[in-house]
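What you see is the complex with one protein chain gone and the rest in place.
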Amino acid sequence: MVIVPPSIDLAAVGPELILTGAASLLLLVGVFLKEQSRFLNPWIALLGVILAAGCASSSLFPHTTFQGMYAADLFTRFFKLLFLLGTGMTILISIKYTADEQIEHAEYYALLLFATIGMMLMAAASDLVTVFLGIETLSLSLYVLAGYTRTRLVSNEASLKYFLLGGFATGFLLYGIALIYGSTGHTNLAKIAYAVSHGNLNTGLLTIGALLLLVGLGFKVAAVPFHQWTPDVYQGAPIPVTAFMSAGPKAAVLAVMIRVFEQSIAFMNVDWTVWITILAILTMTVGNIAALVQSDAKRMLAFSSISHAGYAMVGMAAASREGSSAVLYYMLVYTFMNIGAFGILALVARQNEQRTAMRDFTGFAYKNPALAFIMTILVFSLAGIPPMAGFMAKFYIFMSAIKAGQNFLVLAAVLNSAIGIYYYLRFAIYMYMKEDEAPSTLPPLRASLGLILALVISLYGVIRLGVLPAEYLDFAGKALLTF
Amino acid sequence: MQLLIFYGFGFLALFSGIAMIMSRQPVTSALLMILNMFCLAGLYAQLGAHLIAALQVMVYAGAIMVLVLFVIMFLNLREKAGIVSKHGVMTQAVGIAVLGFVITAMVSKLDMAKLPAAKAPAADFGSVVAIGRVLFTDYLLPFEITSVLLLAAIVGAVVLAKRKV
Partner (left out) sequence: MLNQYIPVLVMTLAACGTAAGMIIATTIIGPKREFEEKMEPFECGVSPVSDPKSRFGVRFYLVAMLFIVFDIEAVFLFPWAAVFRELGMFGLVEMLVFILVLTVGLAYVWKKGALEWE
């Protein structure tokens, strides 16, 4: 018997191939050229990211390939570009950080690229097997990255905690996948959708499977009540890694949620939007209230990133094409603004991350007026103050939920935004309105080239998407059409 | 006979699993875990998943157990270490009650009558050849992703465990 080779479309996985190549190159250059090539590492990684982005934005005809395992559509493309943006910005803010902490190894950048490959596969997955492998590739890289500064105890703790709870969550995820397979007989999302809408299925089994899947994904996106690991991990991980983790991976999990719940299980006679609504309300509220009482800026940004996942889930709870496209837009905006804010935090924190408290921002505006101004714009955007992009993103999310009749949910979200404004403005208050008590003896802060580049991208995004959102919204809207 | 083997392996697996977490000796736990893995392999074999059964023994009962034993030795656990629970009896009782509730809810939700009828697997189901045929065609992408996943694992192992990176 001769097996007919399946038809595969290598161009569709071009970005993944490029990143794999770049990561391999990094590893080999790292071991063959030794120390003297270290300064090259971020630039090799960056080159890979740019090439992959170029490949991802080339024209495509929406289709699935690899025997229905991989969806090459606009949805995938949107997320790929989002992830590459996040990774690129993370690399830029990592350059100085890794040099200061003496961790500018090839491995650091290679792991960032591996994580990005995992995220891309998650967004493109049209089969639960691909979803699982994507999540694993992402998680494995993140566990290691969280503990990358091996000499810092908090970093070790972050890695271990993340690994143990992440492994536990993977168990839920797999069990959910197994039960869905057991009830429908398929792992392919399109086939599951067909089976759900046409077959006489065991809905009990399917419901439990979907719930377990939601729990597993909830862990990964840090939705309350599955968020326990988040604050410690985000605080312990190196700052650029925290920035990376808070944007891309969350968007990737949301992409999986949209694909699985809106495309596949949507036809189930159980109202899954109730689950998402509960998760969204809990996530926003707990994240915001916890962020309110933090005195450490890094921890505060960690909690606030929990609440941002909650806002995004409001759009999912709308269960409409409009809601989903608002989620896409939200995550894009969040990537722009959050990584920029973390970049400035990394600068203020100085070596060994000793100064991450809110009060370390005291008087920042007098010493570095330009950076303080940028930070102000970013936190205004994070808080959702017009005309910044953060406002537009929230606006579209809330609009879609209102149209779906989720008024209570929107009320909760608006109240939460008010809390958010309060704690985000504390940054501005510390920077502008407080005097430095004692004149500090620390050397003045200077933004590195990488940070400046990252901030320029960040500012561009925050202002462009806030003032002229139409083009990107259109892209996000179209992404949902080609499922 | 089929049923006897199933219950034999099943109960042995349950017993070894429970004994594993009850045991105060880490090394004993590890050995009980091997027994558990073997029982699972037996169950897989009975389901017709022959390759998986073999891999279960090779990878889990073999390679991963070695790692588990290394870790136990690396951590140098004494008999008393790790068994002192911070939580009182009440917390444990509540935990068990909640878990019990969830499981009963799940089972009651399951409409046993509507479970899809078991289809007889194909004659060569679970054989190395049958798995090879689908693994390298339909599951080509997951197969290749695995190589990237393993590469990331190699890098991760070196970064975390090597003295000098």
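We just call them A and B in the order they show up, numbering each chain from 1.
The rule is simple: a contact is a pair of C-beta atoms (placed from the backbone, for glycine too) under 8 Å apart; a residue touches a chain by one contact, two chains touch by 3 or more.
These numbers come from a predicted model, not from an experiment.
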Listed residues A:Ile3, A:Leu164, A:Ile402 or A:Leu449, member touching the removed chain: A:Ile3
Contact footprint on chain A, counting only the chain that is left out: 1-3, 5, 20, 24, 27-28, 30-32
Touch list for chain B against the chain that is not drawn: 2, 5, 27, 45-46, 48, 50-51, 55, 58-59, 62-64, 66-67, 70-71, 73-74, 76-78, 128-129, 131-133, 135-136, 140, 143-144, 146-148, 150-151, 153-155, 157-158, 161-164
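By our rule, only the chains that are shown with their structure count from here on.
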Complex interface listing, chain B residues touching chain A: 106, 109-111, 114-116, 133, 136-142, 145-146, 148-149, 151-153, 155-156, 158-160, 165
Sites on chain A touched by chain B in the complex: 3-6, 8, 13, 20, 23-24, 27, 66-67, 69-70, 103, 105, 107, 110-111, 114, 117, 121, 129-130, 133-134, 136-137, 140-141, 143-144, 147-148, 150, 159, 182-183, 185, 200-205, 207-208
